[in-house]
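Notes follow the structure.
Left out: one protein chain. Kept in place: all the others.
Moving on, here comes chain A:
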Amino acid sequence: MIEAAFSGRLGSFALDAAFRVPARGITALFGPSGCGKTTVLRGIAGLMRLPGGRLRVNEEVWQDGRRFVPPHRRAIGYVFQEASLFPHLSVQSNLTFGLRRHRGPAQIGLEEVVDLLGIAPLFDRPVPLLSGGERQRVAIGRALLSQPRLLLMDEPLSALDRMSKDEILPYLERLHASLSIPVIYISHDIAEVERLADTLVLMEAGRVRAQGPLAELLADPALPLIHMPEPAAVLEGAVIGTDPDYGLSEISVPGGSLVVPGNLGPLGMRRRVRVPASDVSLGRHAPADTTILNALPARIEGAEQTSDHQVTVRLRLGEDGHGAALLARVSRKSWDRLALRAGETVVARLKAVSLADPARDIAPSEPVPPP
């Protein structure tokens, strides 16, 4: 468990944020710019001493009352928005900067990190000649090699252009899949969060608005996420079958199973799919003679009118309505015509199901080719 609580005034900004998240997987701190995400992360790192702060990571208390462990004694890795590689050192010296200061056996080896992030070709390049994406990869590697028990990432992609982002995201996903270090990841980009996060801490004006598993919060009617222009549900499950003939795979998710294009890896591998609400339509009966591959029974939990002409419907997969959360954005006209109500069972037809993590089917030992 990671338990953090920070409060205090910073100039005119009042911070009062507390959350408790599992010490595994990726936790996204999500919220608009200026809501205090970075302040919280710097507080966790100890780069900022917030007076009314408490912080416990597993069994270690890093801050409580007068107790304050300085940043260099915290087993953290920190990846900044702008990769702050040391310009006076080579790529290699940058990478091993923290490793050399680590006492005790190293759990994460240089070779492993170099493979994972595809850094080997960069070794001989001077730091000033690396591209933004390359710098950020080296910075992530440097943070990992300092043997952190908690990895903090402050919008590591925000300073990058679209292409560099797409270059880095697969590496982050591989990191997620192959390392067991918990990550706290700041983002104000919901697409990144949908791809990477397991747990979501939603921040707003210095406070924590909500916290919990990503899939639950995405579909929570009380939260603003559902009212975003393109809401989506994220479903995760294991691969239970592949059909090489048609190039399809089947993934079991709570309350049903989905057919997804592509060979998604060995049976049992966990994958994440994203289903945009606008790609889900509803019907009272299973469709006959349709090109849609995924039509699943689901129970309506509720519906919100998102605009004058649109309704966002919250569903749970399965006849009993205990499965994964799903969102459907339908026209108000169809909603009224079908006279659907909460508690009713419908058939949800999924026009598009795409992998949220398209690059994870690359074997972790191969470097990902640049886009």
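Throughout what follows, contacts are C-beta pairs under 8 Å (C-beta built on N, C-alpha and C of every residue); 3 or more make two chains touch, one makes a residue touch a chain; residues count from 1.
Following the convention adopted for this analysis, contacts and distances are computed from a predicted model.
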Message: When one chain of this assembly is omitted, its UniProt record names it as which of these: "Lipid II isoglutaminyl synthase (glutamine-hydrolyzing) subunit GatD", "ABC transporter", "Succinate dehydrogenase/fumarate reductase iron-sulfur subunit" or "Molybdate transport system permease protein"?
response: "Molybdate transport system permease protein"
- prompt: Which of A:A17, A:C35, A:I76 or A:L327 touches the chain that is not shown?
  reply: A:I76
Field: Touching residue (missing chain; options A:P51, A:G65 or A:P128)
entry: A:P128
- prompt: Who touches the missing chain here, A:R56, A:H102 or A:K351?
  reply: A:H102
- line: Where A:A45, A:I181, A:A328 or A:A348 are the choices, the one touching the absent chain is A:A45
- line: Missing-chain contact, candidates A:G11, A:G65 or A:P87, resolves to A:P87
Query: Hey, which chain A residues sit against the chain that's not shown?
result: 45-47, 70-74, 76-78, 80, 82, 84, 86-88, 97-98, 101-102, 125-129, 139, 142-143, 146, 152
